[in-house]
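My questions all concern the structure below.
The complex appears here without one of its protein chains, the remainder shown in place.
Right, chain A next:
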Amino acid sequence: MNLVQYIYGIADNALILGQRLGELCGHGPNLEVDIAMTNIALDLLGQTRSYYQYAAQLSGGDATEDTIAFLRNEREYKSVLLVEQPNTDFAYSIGRQFLYDAFHLLLLQELQHSKDETLAAIAKKSIKEVSYHHRFSSDWVKRLGDGTEESHQRMQTAINDLWTFTDELFHQTDADKSMVSEGIGVDVTTLKAAFFSKITQILEEATLQVPDMKYFQKGGKHGIHSEHMGYLLADLQYMQRTYPDMNW
């Protein structure tokens, strides 16, 4: 069903990014950052649950938020490659967050006008949270970019390495196209210009170079992920796979 696939295309991003942020808990550069990153993870997982609960309801049968999260394999996950990228260092975690937040905010601003009332409501609630994420990650890009020589270098490296995953954010799947035609989904191709102009402005403020890149990676939206994804799901799903059909 296209609507269910469409929801996965949004919600899987939130889950996988939340999972990555969860890895950092207790290991941040200071207590305040630790709290903020955990907070963002919590918001994203809260959003995931709302979307999955709706998708489960649409799917019927025995589907629940947990069967969707824990029993799909990596070929069924529709998240973009960007969000599954590892926490290589703090600049990568921030760079990944920054690029995703800028996209996420634009997406939700459109999605709140969806003809589908449930999706519109989830988007409306999530905008508040994602505006905060966007402010947090943008501020840190500026701090690191315009901080010390070392932090500038690290932030630039992270942006350069992650840039190759930006184009995929604006690809459309068949489910996307069909939902756009029904006035339910957001046409992500229309967000591209606003995205690049917004992040360019912040990167410049951060005294960073906007990477010049001609070739981009894709595949996540079609379930063809990087080699990171299998490990990430092995962690995420270990309990449900080992002890199936139980209440926790």
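The criterion applied here is as follows: a contact is a pair of C-beta atoms (placed from the backbone, for glycine too) under 8 Å apart; a residue touches a chain by one contact, two chains touch by 3 or more; residues count from 1.
Note that contacts and distances are computed from a predicted model.
K.L.:
For the chain that is missing from this picture, which UniProt protein name fits: "Nitrogenase molybdenum-iron protein beta chain", "3-methyl-2-oxobutanoate dehydrogenase (2-methylpropanoyl-transferring)", "Protocatechuate 3,4-dioxygenase subunit alpha" or "1,2-phenylacetyl-CoA epoxidase subunit A"?
P.N.:
Not shown, but named in UniProt as "1,2-phenylacetyl-CoA epoxidase subunit A".
K.L.:
One chain is left out of this view; which of A:His27, A:Arg75, A:Lys115 or A:His222 touches it in the full complex?
P.N.:
A:His27
K.L.:
From the listed residues A:His104, A:His133, A:Arg154 or A:Lys221, report the one that touches the chain absent from this view.
P.N.:
Checking each option in A:His104, A:His133, A:Arg154 or A:Lys221, the one touching the absent chain turns out to be A:Arg154.
K.L.:
Tell me which of A:Glu76, A:Asp174, A:Glu204 or A:Asp235 is the one touching the absent chain.
P.N.:
Only one listed residue reaches the unshown chain, and that is A:Asp235.
K.L.:
Using the touch definition up top, pick the residue from A:Leu144, A:Ile159 or A:Val188 that touches the left-out chain.
P.N.:
Only one listed residue reaches the unshown chain, and that is A:Leu144.
K.L.:
Could you pull out which residues of chain A are in touch with the chain that's been left out?
P.N.:
Residues of chain A in touch with the missing chain: 19, 22-23, 25-35, 38-39, 41-42, 45-46, 48-49, 52, 65-66, 69-70, 89-90, 142-144, 146-148, 150-151, 154, 235-236, 238-240, 243, 246-248.
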